[in-house]
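A single protein chain has been removed from this complex, and every other one stays in its place.
Right after this comes subunit A.
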Amino acid sequence: MTALSPEHATMPVLGRLSPYATRDEQVAHIAEVARQIRIQDLLLVHHAGAGHIGGDFSAVDVLATLYGAVLNVTPEAVDDPERDRFILSKGHVAGALYTTLVAFGFLEVAELATFLKPLSRLNGHPNRTKVPGVEANTGPLGHGLPIAVGHAISAKLDVSRRRTYVLTGDGELQEGSNWEAMMAASQYELDSLTVIVDRNRLQQGATTRETNDLDPLDQKAAAFGFAVVEVNGHDHGELLDVLSSAPFRPGKPTFVIAHTHKGHPISFMADNVAWHHKVPNEEQLAQALDELSLAAPSTSS
């Protein structure tokens, strides 16, 4: 199998199932979308010769679940004032976001080949003024949560049911701006806000524990006024149940600690700090694609 094999040159627009689909059907669908996103993301990073594959893969299942069955946003409604907002605070996993947007029809798959190329709108960090579906120009860490809080306040002022989801990295929580925003979220009783932490326990150069330990993260978030839930961030069933059930406590914002693994589920990438922004060579690409082709969607939940 090579990078340019025809079966990976295109990607179906998988979209979302009817809301009347059963939970099992939803979970199976999300699992297959996540698998397709990973395949395209591998090709994307390999083709561009750069990217953040480790962090991409720890976040893909959260992204697939949100866009697949949780967020009230579609390609036709990217400007609808009443759409749900998803803010990717860990902007360096733009590759995962772009492939997710392709999977749900916001972007054309052919455009993924332009990732990081001169003058491409698919920059290394997302640009809302150029890419449909992007809500904020993130990249510097610790920016998404305050923006999400501001949007949630706007929804409250509008007496709107629209919801706000923000995905942060775990190392990113070392930025103080997140904790400023969490205090405000609690003060304003923003129960339409869900913060999801991609808790892969690795940052650029080391583990979070070796660097600036976040634990006990659950207790910290609870002390800041959040309802805290912990999930397996690669279990689509758990993610679907939790992300679609928030809020858990009236008046309290939700803090979902999604336990993940960088590089999941590729055997040689998972939990390996070297794969923060390493690029797979031909052989590694072929092996990773083989591992993904063996993954049956139904086993993911």
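The rule is simple: a contact is a pair of C-beta atoms (placed from the backbone, for glycine too) under 8 Å apart; a residue touches a chain by one contact, two chains touch by 3 or more; residues count from 1.
As a convention for this text, contacts and distances are computed from a predicted model.
Student: Missing chain's UniProt protein name, "Oxidoreductase", "Aspartyl/glutamyl-tRNA(Asn/Gln) amidotransferase subunit B", "Transketolase family protein" or "Cell division transport system ATP-binding protein"?
Tutor: "Transketolase family protein"
Student: Identify the residue among A:T74, A:S154 or A:Q174 that touches the chain left out of the display.
Tutor: Residue touching the chain left out of view: A:S154.
Student: For a quick check of understanding: of A:G54, A:G142 or A:P280, which residue touches the chain that isn't displayed?
Tutor: Answering carefully, the residue with contact to the hidden chain is A:G142.
Student: Out of A:P81, A:P132, A:P216 or A:G251, which residue would touch the omitted chain in the full complex?
Tutor: Result: among the candidates, A:P81 touches the missing chain.
Student: Considering the whole complex rather than only what is displayed, give the residues of subunit A touching the chain that is not shown.
Tutor: 81, 85, 127-129, 135-140, 142-143, 145-155, 157-158, 164, 176-177, 180-181, 183-184, 187
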